[in-house]
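Here the complex is missing a single protein chain, while all its other protein chains stay put.
Coming up: subunit A.
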Amino acid sequence: MSEFLELEAQDGIRMTWNVIPGTKQDAASCVVPVSALYTPLYPNPAIPVLPYAPLRCRICRSILNSFSVVDFDSKIWQCPFCFQRNHFPQHYSTVSASNLPTELYPQCTTVEYMATAEAGPVSPPVFLFVVDTCMIEEEIGYLKSALAQAVELLPDQSLVGLITFGTYVQVHELGFGLLPKSYVFNGTKEVTKDQILEQMGFFAGKKKPTTGVIAGARDGLSAESIARFLLPASECEFMLNSVIEELQKDPWPVSADQRASRCTGAALSVAAGLLGVCVPGSGARIMAFIGGPSTEGPGSIISKPLSEPIRSHKDLDKGSVALYNKAVKFYEEIAKQLVHQGHVLDLFACALDQVGVAEMKVAVERTGGIVVLAESFGHSVFKDSLRRIFQSGDNDLGLCFNGIFEINCSKDVKIQGIIGPCTSLEKKSPISSDTVVGQGNTSAWKMCGLDRKTSLCLVFDIAKKDGPDAIGQSTGNQFYFQFLTYYQHHDGQMRLRSTTVSRRWVAGSGSVQELLTGFDQEAAAAVMARLVSFKMEAEVDFDPVRWLDRALISLCSKFGDYQKETPSSFSLSPRLSIFPQFIFNLRRSQFVQVFNNSPDETAYFRMMLNRENVANAVVMIQPSLISYSFQSGPEPVLLDVTAIAADRILLLDSYFTVVIFHGITIAQWRKAGYQDQEGHEVFAQLLQAPQEEADTIIKERFPVPRLVVCDQYGSQARFLLAKLNPSVTYDSATPPPPGGDVIFTDDVSFQVFMDHLQRLAVQ
């Protein structure tokens, strides 16, 4: 396992199969697809940043890398992907075995190129706040203070804009010093970029050019006209603060039996249009703060009467929600526009009710936006997350913009697509597979927003047919992959990160053991989770549990050690041993068992899953559980109900929630206040330890997880119990030990699951 972590540390990449099944058939029989989880901006201080432009292959445009074969004498390098021989240009003339450019050092599989000066001026990042005002005063108050804080943290050079909305959309002209001024758009209509150009006076006093793309300073919009709406944070802080200060609940009256009239869709289309007009192609984020469902205009998800309940998964399954499809379509358009412009949509949804994250998911995910879901703008999940976005320091997000991700790979490998926060650029090439998963049909993707944790799941197709001609390339049994990421670094510069990796492939029936050595269970679990989520959304009548079970059984049949028809003989290699447990938990997870959650929550969970790296995905699938007691130091324990004991404190990290669970005895002591008494320092420390651990987790994680502190038998304990393996239930033959607990469920326990698996695998 650790070797995979090392590989990840170097290149930010983890693959399900690090030894690749070499033919189409082999790959198919391996069940878990050949795929990679790549974190393009994986933070690694060792990655060299090269202040010059990369050298490209004349044919396939791949970049010179350490796997290139170099002929120092003739100053020629051979591209490992297309085998084209390229001459070094003049400025590489001194290259020799002893004088290698950085990108040719074997350990420098990942390098970054920094744009040279002529690439143009550095463009500052743009933050456009889109703020819902249809909320109770209290929520508005929370939101105001959060925004005020964010404004304070904004980098000085970054540009800021503000849009508020309720029944109407208001675009605030922050550059107008005399009085608060805003443009008000009808909430029931979509607003196009052209309308924005026309209606917001961008051509005041000038004739509008009749042809050509018009947008941005480069296309002739005057800087002043743009600076009316987007200003350096340092210049408009006062105005921005005063507008935020005066934010009020949407003044349009709402009758008691109605939902507020909220035109989220129109607001976002105005925001997208405004950015499209002002700063196309340069990094910008729309940060939407939404306090309820959209009820007005395009993208609305529910009608106004409160008598109509908001859609649930059941309604969606039945297809009885007309607005849902319309809204999704609308947001797809918004997504397209934003991607075209290179802008990001971030969503901060804070309401007890659903706000339509499920509908907006497409726009957020395709643009690589951040999503935060909380119950209230007063909740720390929201407040702290927002602060984290602008905070600099160890745990800053390293928000980058406007990325384009491209891949090159060996001929026999094709790319089916990417599941993750990106959009296909529809750049079809020989390496695009006909089978499409996620964003496919291309070899290039747009990543409008990306940060140091953004991870893409690339699903490959092995195209090589079984047969005699299968072998023979001079390069031997290696597949090469090159990942290129151009992006606007958070300091404003354009950069290109190039990661080139190579994996050995094996073919034939004798290769099982070899394959197994390269199997990364965690990566596989993460990939399976993304796949199953994707399929649940994309395929009608898809049965995720059955699909997962089948996959697991097939995998175990292929790679397990057993005698046919003898379940008891079944065993799994350590390479595979915990995979069933991942699948077991995945089956029970929020990704698969959606009916406990609202469509918004599900969408939220999946978006997070789709952008996180393997380690975090694994936590989402199978939470970690740590036990604290007097008997021993903190130790991981099985995610099982039997872990509960009266004198233990458990710390559950399920990624979205961190639970500190006090056994009943501990809880009683705590309530008695022993921790504050002299002589009980140890107890105090015991109480303190999980708290500190939780703080560490919270500090590193984004969005900030929800912290639940609860006691055994308390109502909040459900956050723990729901995640535990129900090995002891209400109808278990053996009662739990004293201080233990039972789970009231009919779900099967892991033991039962394994029994079945063994039985089926050996058939």
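By definition in this document, contacts are C-beta pairs under 8 Å (C-beta built on N, C-alpha and C of every residue); 3 or more make two chains touch, one makes a residue touch a chain; residues count from 1.
Going forward, contacts and distances are computed from a predicted model.
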Out of "Alkylglycerone-phosphate synthase", "V-type proton ATPase subunit", "CCR4-NOT transcription complex subunit 11" or "Protein transport protein Sec24-like CEF", what name does the UniProt record list for the absent chain?
-> "Protein transport protein Sec24-like CEF"
Touch criterion as defined above, residue of A:P89, A:P253 or A:P738 at the omitted chain = A:P253
Among A:A46, A:A97, A:L179 or A:A256, contact with the omitted chain is made only by A:L179
Going by the touch rule given at the top, which residues of subunit A touch the chain that is not shown?
-> 168, 170, 173, 176, 178-186, 189, 195, 199-201, 204-206, 246, 251-253
